[in-house]
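Apart from one protein chain that is not included, each protein chain of the complex appears where it belongs.
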Amino acid sequence: MKWNSPNAGVAAPAANSNEAEKSVMSLADIQNTPDERNIPIDRVGVRNVRFPIRVKDRSNVSQPTVGTFTLTVDLPKHFKGTHMSRFLEVLHDYGHQIDGESLPMILEELRSRLNSQTAHLDVEFPYFMAKPAPVTGNIGLMEYDCGFSFSRGATEYAKVIAKVPVATLCPCSKEISERGAHNQRGLVTAVIEPFEFVWLEEIIEMIEDSASCSLYSVLKRPDEKFVTEHAYDNPRFVEDVVREVSIRFDADNRIEAYTVEVENFESIHAHNAYAMIERRKSR
Amino acid sequence: MKWNSPNAGVAAPAANSNEAEKSVMSLADIQNTPDERNIPIDRVGVRNVRFPIRVKDRSNVSQPTVGTFTLTVDLPKHFKGTHMSRFLEVLHDYGHQIDGESLPMILEELRSRLNSQTAHLDVEFPYFMAKPAPVTGNIGLMEYDCGFSFSRGATEYAKVIAKVPVATLCPCSKEISERGAHNQRGLVTAVIEPFEFVWLEEIIEMIEDSASCSLYSVLKRPDEKFVTEHAYDNPRFVEDVVREVSIRFDADNRIEAYTVEVENFESIHAHNAYAMIERRKSR
Amino acid sequence: MKWNSPNAGVAAPAANSNEAEKSVMSLADIQNTPDERNIPIDRVGVRNVRFPIRVKDRSNVSQPTVGTFTLTVDLPKHFKGTHMSRFLEVLHDYGHQIDGESLPMILEELRSRLNSQTAHLDVEFPYFMAKPAPVTGNIGLMEYDCGFSFSRGATEYAKVIAKVPVATLCPCSKEISERGAHNQRGLVTAVIEPFEFVWLEEIIEMIEDSASCSLYSVLKRPDEKFVTEHAYDNPRFVEDVVREVSIRFDADNRIEAYTVEVENFESIHAHNAYAMIERRKSR
Partner (left out) sequence: MKWNSPNAGVAAPAANSNEAEKSVMSLADIQNTPDERNIPIDRVGVRNVRFPIRVKDRSNVSQPTVGTFTLTVDLPKHFKGTHMSRFLEVLHDYGHQIDGESLPMILEELRSRLNSQTAHLDVEFPYFMAKPAPVTGNIGLMEYDCGFSFSRGATEYAKVIAKVPVATLCPCSKEISERGAHNQRGLVTAVIEPFEFVWLEEIIEMIEDSASCSLYSVLKRPDEKFVTEHAYDNPRFVEDVVREVSIRFDADNRIEAYTVEVENFESIHAHNAYAMIERRKSR
């Protein structure tokens, strides 16, 4: 038996594996038959695969979480199908730890076991950061939906994804109103391609610094007073937030390319405000 | 052929229907075979059925929209299965207009065609109201997710559902802060059981009146100034909104029972604030 | 007052519009102030706007449905913000009918009112087709999530989107098993860029012809026998479906470019099988 599972106490029925091995031989391999249609497939594989993973965080602790994977390869025109079970085998063999070292290894293993030129891996997962409240310093755990998108072969890229909820306060509303200003929760989605390693925490902090105010898990009254006034003193349109993130990403030489989207769940409308910037730096 | 579709220009292949009729006779009716397990089923039917409908609005215009239906009946212990296609036949025959008259008729038809004691219908649909901006009076179309949940037979009820997005401004944040106050979009979900007919528009307006401010589709600057100041002058916790809706529903003698939920997409947290009141009036 | 709503019987408070006009003049236009950050924004606008629309179908009937819109423009580096309300004004003025003629007009209007070089419109909507059952010919309404994605200005494209649920039956399972074969619902998502006009119905039918079997709303027993045997006689991997669609799109000279994705909700796994082909034809 080839796999073992980190949280499995179940004994596997190693039982009839010899027999199984034999019976595989005798069953037709339809996927492997030639295909006459002469059409190569760009990507083929498995999607919405849920798998428990660990992601190393900035404090060098390996944080347990749950990944949702898409794993694909290219399929040359002369094969009828790919072997879907091998994607899962590779994931069970190598997928428990997800980081900059394991991801290229997983992709190489996919290319090799699937006899393909190119392999792609996309994974999203909830990621937690301990974050002190701004005045009381009480620690709360904030969750961010993060991910990686890697490719190796005919295309090669390594993308890091962070979705960061923030507060935005409307500069127009503040300017024209005698009191108050509408504000709301917004979501900033960043996809970056780094030249060199960047921690998820660093991306998250650059984004939080770009908003009217950062969000927190536990806020006592002095904290709530602080975040209210801080947001009021830092009004930001979606246009401002997307530009402020852009400034920070432009200034960071480790970042080669990025897309930043900001979506505000407007507190005065039922629809959302939206802004997007996409850049690739020339070396 | 029994159905016709309001937006179908396609000619149906009436073709082989005689033959079909015969072949039905010869095919076993497994659903109709006896079941020995002695277990009645509370509800059985179809779910997530999408169907174009019309809903009459307060201005007596029949508004076209798209319904998502669940249709179910009870199944006595002695039958193996229900006849799923009949739910769709009833919907195609009677479901194009959804209102207080057609719904009981659809339920009676389901009970009759499915030979069941009780029938249930749930439908949700986007519903639009033309709403003038508060200062300029510019008309914008606001969308609300609404629905009906009806039952006839051993259980009898008629529920009206409205989900209304609103603005809420935090009274605590306003009180303790020197300037500004955090506010956000919230969603109020009301399920009411009326003694007598109530328009969806009336429920929606009672809810919008209970929040810090109503939402709008098109707001020019004088409108935005108005809604900002109006929200600031009417701070409301989720607790306040749920109580304000409750007061209005209690005062309306057409309403027999209700559940009101308020969920705030807090602009200072990544999680939501929530409150719920459930009441049944004694006549 | 400039707008009127097709399903609004409500009289608009034309009231204080003169006063409003005046007050606009006196309120600062923050969006219009210069921006020193020197960063143009690729796209800025509104998202998740729900609006009742009509879409002309192949039978030349204008089908009422509900659109979910994203409307964006580019923002030059020297402006602080865009004027979000104008997107909604354009939608209320021109958005009730969505087709190949109205879409370019909406985009031109957006470019003009927003003083921008480029405008983009994305809209998704449920779309219904009347479809006869394969044997009895009974007509049922099938729903498909469709959409358009148009751009005019510095980028110019016109994309048509159709999401078509189908049945797929596994060729490997059929070959190696003594009886039966696993099959399941799959979803085919096609995005095409046409040289010339193509009906949504034509795209949907090309996709349905590529699967093991098409889906239906109302199936009586002779129909169910037919679709069961038809799927068994036409086994298709996701790889087969994506190639079969590709063959049909390649053969249609009205289609310039396309992306086809197939996702199978496998009945033997909790995850999905997936395949994708992306092509641009050289004239």
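For clarity, chains are labelled A, B and C in written order, and residue numbers in each chain start from 1.
We take it that contacts are C-beta pairs under 8 Å (C-beta built on N, C-alpha and C of every residue); 3 or more make two chains touch, one makes a residue touch a chain.
Every value quoted in this text rests on a predicted model; they were computed, and no experiment measured them.
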Displayed chains contacting the withheld chain: A, B, C
Identified contact with the non-displayed chain, of C:Leu75, C:Leu103, C:Cys172 or C:Val188: C:Cys172
Listed residues B:Pro104, B:Pro171 or B:Pro194, member touching the removed chain: B:Pro171
Omitted-chain contact residue, chosen from C:Arg58, C:Arg113 or C:Lys225: C:Lys225
Residue of B:Val227, B:Val242 or B:Ile255 touching the missing chain in the full complex: B:Val242
Touch criterion as defined above, residue of B:Lys80, B:Arg113 or B:Arg179 at the omitted chain: B:Lys80
Absent-chain interface as seen on chain B, which is shown: 27-28, 30-31, 35, 37, 39, 41-50, 70, 72, 75, 80-82, 84, 88, 171-172, 175-176, 237-240, 242-243, 246-247, 263, 270-278
Sites on chain A contacted by the missing partner chain, in the whole complex: 1-5, 7-10, 12-17, 20, 23-24, 27, 29, 50-52, 57-61, 63-66, 85, 88-89, 92, 126, 128-132, 135-141, 143, 217-223, 225
Contact set of chain C toward the excluded chain (per top definition): 142-143, 165, 167, 169-170, 172-174, 176-185, 213, 215-217, 219, 221, 224-225, 227-229, 231-233, 265-271
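The rule is simple: only the chains that are shown with their structure count from here on.
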Superposition rotation for chain A onto chain C, Cα-based, multiple of 5°: 180
Most central chain, judged by mean C-alpha position against the global CA mean: C
Chain B against chain A, contact positions shared by both copies (same if over half, else different): same
Shared-contact residues (touching 2 or more other chains) in chain C: 27, 49-50, 88
